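Excluded from the complex is one protein chain; the other protein chains are retained at their positions.
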Amino acid sequence: MVGANTIQSMYEDMVTARYYEERLQEVYLEGKQPAFDISAGTIPGELHLAAGHEAAAAGVCAHLRDEDTVTAPHRPHHVAIAKGVDLPRMTAEILGRETGLCKGKGGHMHLFDPDVNFACSGIIAQGCPPAVGAAMAAQKRNEDSVAVAYLGEGAVDQGAFLESLNLAALHDLPVVFVVEDNDWAISMPVERVTDVENTAERADGFDMPGVRVDHDDAVAVYEAARDAVGRARDGNGPTLLDVQVHRRMGHFMGDAEGYRPDEDQERAQRLDAIERLADDLREHGVDDAELNEIRETAEERVEDAIEWARDQPEPAPEDAYENVFVDGTAAASGGED
Amino acid sequence: MTVAIDSAAVWPEDAEDVDEAVVANWFVREGGDVDAGEAVCEIQIEKVSIDVPAPATGTLVERTVAENEEFRRGDVLGRIDPD
Partner (left out) sequence: MSKPASDPGTGGADRELTMSRAMVDAVAAEMRASDDVFYMGEDVQDYGGIFDSTEGLLEEFGRDRIMDVPISETAYVGAAVGAAQAGMRPIAEIMFADFVGVCLDQVYNQMAKNTYMSGGAVNVPMVLTTAVGGTYNDAAQHSQTLYGLFAHLPGMKVVVPSTAYDAKGLMHAAIRDDDPVVYMFHKRLMGIGWMPAPEGPKTPVPEEDYTIPLGEADMKREGSDVTVVTLGLHVHRALEAAEELAGDVDVEVIDLRTLVPFDTETVVDSVEKTGRLVVVDEDYQSFGVTGEVTARVAERALGSLEAVERVALPDVPVPYSRPLENEVNPGADDIVAAIESIK
């Protein structure tokens, strides 16, 4: 049984994340129409948005504390929001500003917020080993914090993931691997890249529990994650969670998805975990006026973050030479002349 | 009498609601020979690239829309002087 307050809290995270991605899509396209030049506009570079993935973020992160570690992949915003990453500073980072989380050095695939132990890697599956390491640190220090590694279903064929499962299982480390299965590795459907239909079964080979949540229902994710995070926190070892999600916005902004059947994208639009959760809240007696208020509050929060980020200064060019080393040692050739 | 390269002729059905595009690449310089049906340029409509075939065999006498320049649906992209 999941209480109304918990459902409402997840709903807040999910509508915030959805609205955030919708607004970032608009901001990203500023300066990119009609000619789509990836290096032009307010947000240059690649942008991977997570609309349709929110349940996997909210349902798991609802069990996490600030001291728990989360690593996210190239599509990180919804997880960051659910983990409590500072939204204005994250937005400033995505806009490449000096006051961004990473002083404009990281960008949207490389967000780091040590205040809530959140980190990213833009390389497929490469966030898994650091999550194992965070769990290792907790175990060695006898702390009850846990680590969660997020990855896409395309990443489960990568060595870093499989090696991490083994290392985590071997030492009963407090880590949860969360696979967000949106059926597509850019243009490659799951069935083209693996014969393993159910990713959760891969856990069997490492003697750890594997659980599939085959519809992106935040409550179902929450319940599965309660067991997984609880097991980790209690010192009983890792779990693999495989959550079905839906990719509503293409792999990256500007992906015309010419390879994807129309009905598959239509299905992603139709199956909306946020709508499903709103129904759950209505069953708990939350009326539409209250739902609207939650959405408006979330939208206001996002708008404030974007507005603040837009006002932030860009970094000075010479800042490029800082932070190669913590002690201020200059890069071997940096900053000369 | 020259033959116009008509941008509307190659406009995809799924971009009916879009009116602007950009010429991403020309494959023939002005004065160069083209064969009917072969790509003379590539246009980009909302990040989808479409090759534009030459409507006639002859000489490309004019590029009316330059590379990386924007145009509207129905604009003439260039002109071919047929053989």
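Order as written gives the chain letters A and B; numbering starts at 1 within each chain.
Basically, a residue touches a chain if its C-beta (ideal position, glycine included) is under 8 Å from a C-beta of that chain, and two chains touch if they have at least 3 such contacts.
Since we're looking at a predicted model, the values are computed, not measured.
The residue from B:E42, B:E62 or B:D81 that touches the chain not shown here is B:E42. One of A:H110, A:H171 or A:R301 touches the chain omitted from the figure, and that residue is A:H110. For chain A, the residues touching the chain absent from view are 35-39, 44-46, 96-97, 100, 102, 104-107, 109-110, 121-126, 154-155, 157-160, 185-188, 192-194, 254, 258-259, 314-321, 324, 331-336.
The chain not shown here touches chain B at positions 12, 22, 24-29, 32-35, 38-40, 42, 44, 47-51, 54, 68.
Convention: only the chains that are shown with their structure count from here on.
Centre to centre, using the average C-alpha position, chain A and chain B are separated by 42 Å.
On the chain A side of its complex with chain B, the touching residues are 33-36, 254-256, 258.
By the touch criterion given at the top, residues 18, 20-22, 44-48, 68, 70 of chain B touch chain A in their complex.
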